[in-house]
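So that we are looking at the same thing, I have put the structure below in structure tokens.
Of the protein chains in this complex, all but one are displayed in their positions.
For subunit A:
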Amino acid sequence: MLLLYFTLLVPFLFALLVPLLYRYMPRIHTGWFVLVVPTGIFIYMINLIPIIAKGEKLVNSVPWIPTLGINYSTYVDGLTLLFGLLISGIGALVVLYSIYYMSKQREALHNFYVYLLIFMGAMLGIAFSDNIFILYMFWELTSIASFLLIAYWYQRKQSRYGAQKSLIITVIGGLALLAGLILLSIMTNTFSIREMIEADQMIVKHQLFLPSMLLILLGAFTKSAQFPFHIWLPDAMEAPTPISAYLHSATMVKAGIYLVARFTPVFSGTIEWFWLVTGTGMITLLWGSFSAVKQNDLKAMLAFSTISQLGLIMCLLGIGSASLYASTAILAALFHLINHSTFKGCLFMVVGIVDHETGTRDIRRLGGLMNIMPITFTLMIIGSFSMAGLPPFNGFLSKELFFTGVLEAARLNIFHLETWGILLPILAWIASIFTFIYSMILVLKTFTGKYKPNKYEKKVHEAPLGMLISPIFLASLVILFFFFPNIISNNLLQPAMKAILPGLLEGGGFENNIKIWHGWTTEVFMTLGVAVVGMLLYISFPKWSGIYEYLPEKISFNYIYDRGLVGMEKLAAKITKTYMTGIVRDYLLYIFIFFVVVVGGSMVLLNNFTFNPSGNGPVSAYEVVLILVIIGAAVLVMLTKSRLTAVIGVGVIGFVVAMFFVIFRAPDLALTQLVVETVTVALFLLCFYHLPELGRETGGVGLRAANLIVSLGVGVLVTLLALTAQSNPLVDPISTFFENSYQLAGARNIVNAILVDFRGFDTMLEILVLSIAGLGVYSLIKLPLARRDNK
């Protein structure tokens, strides 16, 4: 168990060492050190194969936040192991390849390998985690590592654009995934995926079942570049080619596939899951292969091809969710998953070699390299023909299985397949034709034709041996898997199928034997048809390539993304500008309006205005007069155009309030108020000397009317609330306690006792407030940095 966790953490730990190795061992390419990591992990995983194939399951847990049930618990079954082998195996080959691809002199290798290792660790984490939050953590971490790797050459604008695009799309998916996982955890009351799978029967009827399915699928589709979220993948090709081969073809984009496979036991058997997964996969397959044909950049072509192949696998997983009837589909999906990694990895490396040696990836400039780069040419043939589904390569087998899968599905009579099912094999066949076409383009446009040396920036020659090792290795696997498919099938695919279809095992098992030749079946004729029609279309390509012109750019999803982003920012700026005026009067207006609406609204809705003057003293005539004076002075302040009058008005209000204190027999308060009032009026008058004339009120009648309504509203509301509160003393106040002030505090004046004893703490802090204000004014006058700077 310890070894397992160590294996999973090694990439992260080693990432810490990389900068040191880069700095202190500059003579050895850092990649050689890094190579040890995936190789070691791969060997460890190989050792697990027999254990898992026996049907054993490794379950472990390391606590992180045990109080909240968030632990790094791992669960190793066939599916996990399959991904583990893929991640470490392809990882080792990619690192080996990168040693020759990434120049030791020119590139910031430490960054490159740190990101790569973080990615590797995160990807392993996705496959091995059983806790949904740990899964989510690694899920986001792969997005981030991918973001950093795409922008590895961060000086380039296109790299930054691609990085940001991939991050936005995958993070949207990540958040959806998080929401979906939380919903699942609410339904099943567990954070463990394994326990969720065991609870699947209980939750099908739950109202959150469908939302959680949709959210999790959104996460999977964005990550696996399914239509219409595929648009980030072509732009991700700005990353160095080893990264494209590793993340954006063999592993990271398969995280979505993994997720769908992992949650198949939870969601399968429902019509929504079947059609969403199958349909999206099929559309992606078609659209990806169709778009790949029109690309001029080899890498872009491979990107669209990857999108389409991911669609194929996704589609098979969807069909396989109707598992009781169509188990071939799952076998096909898993087998193609492996095959795709081998031939696509090989193709990416080959394209990288072409790019590296010729300085271009544009098929309009390439051509005639067959004799100059014979090994590369051979590798390209193996990869492309396998992708096109031709024998004797592994792609042929999985393509045949794919056809079997869709044909089986077409014969079913559940989920409306009796009417719509026939579409599946037809669309699959059409998509395979396009796949065939671009596979031919890859080989023929690059290597055949006439060699024109003046089109290349440098002298072209075959790649160094080191760079060829990895693709040669992958190409040999492509052939090996064709002849011995059942080694893979028995040891890897079968345990993985058990993980995806646990129910099927109880129902008597399934067929997982892959045969090279079945006789003259429909599938064989379909393949033959693909080859013939594909070849004809390839030859006549110049005649019909015009259809790509008809696709208006404005409905492409890239266009929508770009304009959407710009438009979103513009709209956001517009919205923000309309209310964030920077004018304090507006802000106060919003606040008062809000105050009137919510406080006044609650007052009206809860119907709680009451006024009960019975407990109040009588109102005498001179009190009325004083009130009228206050009102008059307040109106005067608002209407006057002279500052002096306004100040006098404010002063009048203050002095009249002091009079009220006198009437209510609080002479000390009255005195205080008089002093304060006198000082402020004097200060105001002093300041006037420096102030400009009072400007005219700006704004039209409408604005002024609105201001009037709002200010009246606030005033009325505050008054009504005060009257109501005054009329509703629910409990006796605690103030009777203070009437004993002489016994308690030795003071006959209650107010004084409260100020300096009972609540002396308040007073002390208020003194502090005054001192700060004084110091503040002093600093404001003495420290005008702006004026000094201007001198």
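Simple rule for what comes next: a residue touches a chain if its C-beta (ideal position, glycine included) is under 8 Å from a C-beta of that chain, and two chains touch if they have at least 3 such contacts; residues count from 1.
In this section, contacts and distances are computed from a predicted model.
Selecting from "Oligopeptide transport system permease protein OppC", "Multicomponent Na+:H+ antiporter subunit D", "Ectoine/hydroxyectoine ABC transporter ATP-binding protein EhuA" or "cysteine desulfurase", the unshown chain of this assembly corresponds to "Multicomponent Na+:H+ antiporter subunit D" (UniProt protein name). Touch with the chain omitted from the figure is made, among A:I43, A:L465, A:M580 or A:L639, by A:M580. Only one of the listed residues, A:Y154, A:Y559 or A:F688, touches the absent chain: A:Y154.
Here one chain is not drawn; of A:T39, A:N60, A:Q164 or A:T190, the residue touching it is A:Q164. Taking the complete complex into account, A:I186 is the one of A:I186, A:I487 or A:I663 that touches the chain left out.
Residues of subunit A that touch the chain left out of the display are 63-68, 70, 133, 136-137, 140-141, 144, 151, 154-155, 157, 160, 163-164, 167-168, 171-172, 175-176, 178-179, 182-183, 185-186, 568-569, 572-573, 575-576, 579-580, 582, 584, 586-588, 590-591, 594-595, 598-599, 602-603, 606-608, 718, 721-722, 724-726, 728-735, 737-738, 757-762, 765-766, 768-769, 772-773, 775-776, 779-780, 782-787.
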